[in-house]
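A protein chain is absent from this complex, but the other protein chains hold their places.
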Amino acid sequence: MTKKSLKIAVIGGGSSYTPELIEGLIRYYDVFPVSELYLVDIPEGAEKLNIIGALAQRMVEESGVPMRIVPTFDRRAAIRGADFVTTQIRVGMLDARSRDERIPLAHHLIGQETTGAGGFAKALRTIPVILDICREMEELAPHAFLINFTNPAGLVTEAVLKYSPIRTVGLCNLPIDTKMQIAELYNRKPEELFIEMAGINHLNWTTKVVIDGIDVTKDFLGRLSDGKSFSMTNIPDLAWDQSFIRSLGALPCAYHRYYYMKNEMLEELLNKLEKQGTTRADDVKAVEAELFELYKQPELKHKPKQLEQRGGAYYSEAAVRLMRSIYNDTGDVQTVNVRNNGIISCLPDDASIEVNCVIKSDGPHPLSLSRPLPTQIRGLLQVVKAYEELTVEAAVHGDYGKALQALTIHPLVGDEQAARAVLDELLQANAAYLPQFQPTCPQ
Amino acid sequence: MTKKSLKIAVIGGGSSYTPELIEGLIRYYDVFPVSELYLVDIPEGAEKLNIIGALAQRMVEESGVPMRIVPTFDRRAAIRGADFVTTQIRVGMLDARSRDERIPLAHHLIGQETTGAGGFAKALRTIPVILDICREMEELAPHAFLINFTNPAGLVTEAVLKYSPIRTVGLCNLPIDTKMQIAELYNRKPEELFIEMAGINHLNWTTKVVIDGIDVTKDFLGRLSDGKSFSMTNIPDLAWDQSFIRSLGALPCAYHRYYYMKNEMLEELLNKLEKQGTTRADDVKAVEAELFELYKQPELKHKPKQLEQRGGAYYSEAAVRLMRSIYNDTGDVQTVNVRNNGIISCLPDDASIEVNCVIKSDGPHPLSLSRPLPTQIRGLLQVVKAYEELTVEAAVHGDYGKALQALTIHPLVGDEQAARAVLDELLQANAAYLPQFQPTCPQ
Amino acid sequence: MTKKSLKIAVIGGGSSYTPELIEGLIRYYDVFPVSELYLVDIPEGAEKLNIIGALAQRMVEESGVPMRIVPTFDRRAAIRGADFVTTQIRVGMLDARSRDERIPLAHHLIGQETTGAGGFAKALRTIPVILDICREMEELAPHAFLINFTNPAGLVTEAVLKYSPIRTVGLCNLPIDTKMQIAELYNRKPEELFIEMAGINHLNWTTKVVIDGIDVTKDFLGRLSDGKSFSMTNIPDLAWDQSFIRSLGALPCAYHRYYYMKNEMLEELLNKLEKQGTTRADDVKAVEAELFELYKQPELKHKPKQLEQRGGAYYSEAAVRLMRSIYNDTGDVQTVNVRNNGIISCLPDDASIEVNCVIKSDGPHPLSLSRPLPTQIRGLLQVVKAYEELTVEAAVHGDYGKALQALTIHPLVGDEQAARAVLDELLQANAAYLPQFQPTCPQ
Partner (left out) sequence: MTKKSLKIAVIGGGSSYTPELIEGLIRYYDVFPVSELYLVDIPEGAEKLNIIGALAQRMVEESGVPMRIVPTFDRRAAIRGADFVTTQIRVGMLDARSRDERIPLAHHLIGQETTGAGGFAKALRTIPVILDICREMEELAPHAFLINFTNPAGLVTEAVLKYSPIRTVGLCNLPIDTKMQIAELYNRKPEELFIEMAGINHLNWTTKVVIDGIDVTKDFLGRLSDGKSFSMTNIPDLAWDQSFIRSLGALPCAYHRYYYMKNEMLEELLNKLEKQGTTRADDVKAVEAELFELYKQPELKHKPKQLEQRGGAYYSEAAVRLMRSIYNDTGDVQTVNVRNNGIISCLPDDASIEVNCVIKSDGPHPLSLSRPLPTQIRGLLQVVKAYEELTVEAAVHGDYGKALQALTIHPLVGDEQAARAVLDELLQANAAYLPQFQPTCPQ
């Protein structure tokens, strides 16, 4: 881009993560000159938006960069003429997340924000809203990029790729987080490593590590057996078994625990719910409440340290670096969610995948994998991607049958009766957010 | 073939199913002139082999066809110069099956002869023996066809396709059984229907039914909701849900119950074990004991009716028709297990699949599918095939890691710790039959 | 089909080939009871249609079968309620063919009815008319099969597959002719051989010959070097070189001579034109004139022998057998033009290919190839198929650019300037038949 000043619309601007983003935009201002930052939210989120808007204003003033902060409920005004639209929305807010976690658990199924039946419900609620945003972008900012952080990011990205002409990139901080941890393991700077990651969002394997031109993957997998665990703040940290990792031939991501350690993870979630009466949503609510208390303090003019515990490490890094690289045609490698196009040969060409991409001014260009995915990875990946394809169809068309089939083949459900039971309850509980399923739901 | 008389070697000739085969060979003698029928078994099966041999002799005499029955322990003599070698072996006999069923159940996993962890153990025991037979065929009957009925038939077929030059066809009576039931549903002769079946052995969907040139699939799926269930003798008969079948867009096979009705099926198996102290192996033992009592009776000169309850309906039909069609270059369509070769585009080319084939003198030629498999079928099929690929590798090379990965991604296990626990116990319990895993098992 | 009597509409009923068809319909009447045979033609062909109609009437009367012959110009009446619509049209009649042959020759390019620039021009004229017929069928006979004999049959079939919902099969007598010749070579009945043919119409290789279950391909290719040539009446018969056939690993079809013997064939065609002042169209005109003289004779009540010299050997056989097999759900193997669907893995799924198919009541089901096509076949096949794809687009959309690209990459043109020159002249000469190219042609 040749523009000297940029406009960004942040949909879901009242999110507790926003200060991360602000901090990144300030830090990178000289190479990524954002002059207008619209923070959009819905009236129900007015209080949070006000707090965030004021904090953002203070941060910007403190930094001295000429960035105008515009908190607003007017999404169309925010999108009009924007160069980038970022989405970090939570349709139904944390209460919906709480239900996404509790309803599956009541059926003795993993209840999690982005995977399994919980993530499925979130996708049904979120995809129609994102596609609405895309339609507004077609009208008001047709050349802008949609940078999507909203979970489940892989599903949302696939829906946009299939149902909108808008250019989009799906983003998650897990890949950069993994890279940082591997760099630390080797006492190297992250840019000194080449890490091959392949899979889909939240089901992504690190299949190769190269240092100084040498493939050190075997050594790397060996080191993992010293109790290194590479987890995320928000996921119970159970260590991988040595021989499992060796025969897998790759490092699973943190979310893989819900698959490979399904029984233990379910036990943990059930225990927590039983003993503490809470799920992760409750923790997040508590953390958020604290954060917003902090954010309110007029003397706070920087991103507070406590935000990192929230699970968003490197979130700013990932988000701002992606937009900066597009703006500057940087050509560096980032791991993002894009159209497959044959890169992962065992998945459909039009699937969203999460792989290394070179970021150029026209967006990400995925890199070829240096070797095909091994059978053990392929099998799990294919069935979860089939679930995702069905879920996108269900979300877009309000198709009960597709929804039922999606959950039935999902490895964390895997039973038609269980799928139907949890589906019916999820549809009921989310009826207010699922116009596409009315009046046919539940059958 | 132009030969006027044929030699068949039946490996596992002492099986209680053999009278089915004899009956078929007699019935089709005029178009399929078998003059020498070697019934091979191992010394441990001497008693059964004697009983079967004598019964076969009486049946042949009664029929008047000039077929020589040769019961023997000398497998090489049986194979030498054979035109067809059929296998219906049970490595470890029914006691091993009993363990295949009980060990998974002890881990709260489906314990079944051919699917899940039980079928996996059976594959590990069986594949090396079948490949031994193939090596003997290479030497003694290199142009013969190996007609394999031994379960898990899909896995065994894939192992032979990948590790032997011998021409092989994997056979199951489930497809013909399904076709018969659909014909009955429509009051038609089976040959009046064209049924498209696609998938792999014991995971095979009926995706299309054509009558008089008209695609009646939709009507057919609708009829299934009247409580029609299409099960097999040996599988608990739970009815499919209407809307599930409709959104699936296909008729699942009987074994699909272990996947789509995993929870209920597990409950049934556990109940049976708990209340009756038995698994299916025990039932089969009882049925077999009765059958062999029957077979012993010198006045018995025909296949007894009771054999059909054993689960082998149309077994003779399937087996003899296949060989007859090859011999006569018949060109009729049969549903058998063959190399994929791109027919199911979402599976590897070298996978074994179970599809419609035209049977010619050089074996089966698979038919193109009239439409690609829908996403819901694709997802489940791909993950189970990945399990099968890993299992073949584990069975051939004695590779613990591949075995662990195979079970971990299997939809009926789906957890690394559970996979490891049941694997270790299965390897221990089957150590006598798994030389390929010594001395590395269990780790 | 369960109908007891059938209606067929023959579009181009005034063709000199029609008596072949009549003869076949009479011969197969007991298994394929056609009660109404509409012979449709255009007013310009009135004279021929009258002659053919009268001859057909006499043939039917002589045979005693209750088949009503209806010569007509009313295509819609003919199509209404038909069970089969066959097409054997020649848009622009033999004069157009003459131009298709002469214009390329004037540019020193192969001028031939179905291949190269000549076949290209024929495709541009024919495809829009065939698609018109399809639209009428959608309205008047939506379940009928379109059996297309009109050349270039592969291109026409691909256009229908891509641009119409009508069920179609493309048919050529070359495969059956080849099979007959191979059977003769081995002194066998054709049904005793399994011949694997693969490719596209008029570019079809015989890649495998099986007799009595044994692959005799190597022996077969060896025999070809004894001067056997397997040509067609209408194609100059130049013998294949031994070592060429051996390294090719397949028998080329007669039309391959235009590719593999391009220089010699061009020489032949130019010589004929120079010395005799004629092309094949002129010969055909002469033969047709004679034939119609014959047909007129009131005492002629059978297909005359002379028709076979016309190049249509086994035409009746191919045509009637295909319809009979569909009607009777015969399940025999015929080599016809259908949608690829992955059978030839190096061509697009939606390409028309010519391969072995099992003919069932719902049409042809292609058989898997027993081995992938070798590189030398793949290369030529892919470039000609790319030409065909572009030509279909050019014909349907009147796209000059696609037309130019199609001819530029065609192995019988292979030069942009030559392509443009011959294209412009062909478009000019055929302007009356190419409304889709007006007013943009030539550029």
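Couple of notes before you dig in:
The letters A, B and C name the chains in turn, as written, and every chain counts its residues from 1.
Going forward, a contact is a pair of C-beta atoms (placed from the backbone, for glycine too) under 8 Å apart; a residue touches a chain by one contact, two chains touch by 3 or more.
Computed from a predicted structure; not experimentally measured.
Just so you know, the chain we are not showing touches A, C across the whole complex.
Considering the full assembly, C:L248 is the residue among C:L248, C:I343, C:V358 or C:L426 that touches the omitted chain. Between the chain not shown and the residues A:E36, A:E290 or A:D332, the one that touches is A:D332. Note that of A:E192, A:D219 or A:E293, the residue touching the chain absent from this view is A:E192. When the full complex is taken into account, the listed residue touching the unshown chain is A:S361, out of A:S5, A:Q297 or A:S361.
For the chain left out of this panel, the touching residue among C:L294, C:V396 or C:I409 is C:I409.
Hidden from this view is one chain, which touches subunit A at 1-2, 192, 194, 210, 212-215, 326, 329, 331-333, 341-343, 345, 356, 358, 360-363, 365-370.
Touching the omitted chain from subunit C are residues 241, 243-244, 246-248, 259-264, 346, 375-376, 378-380, 382-387, 389-390, 393, 400-402, 404-406, 408-409, 411, 414-418, 420, 443.
Basically, only the chains that are shown with their structure count from here on.
Distance between chain centres (mean CA atoms), subunit A to subunit C: 56 Å. Between the Cα centres of subunit A and subunit B there is a gap of 45 Å.
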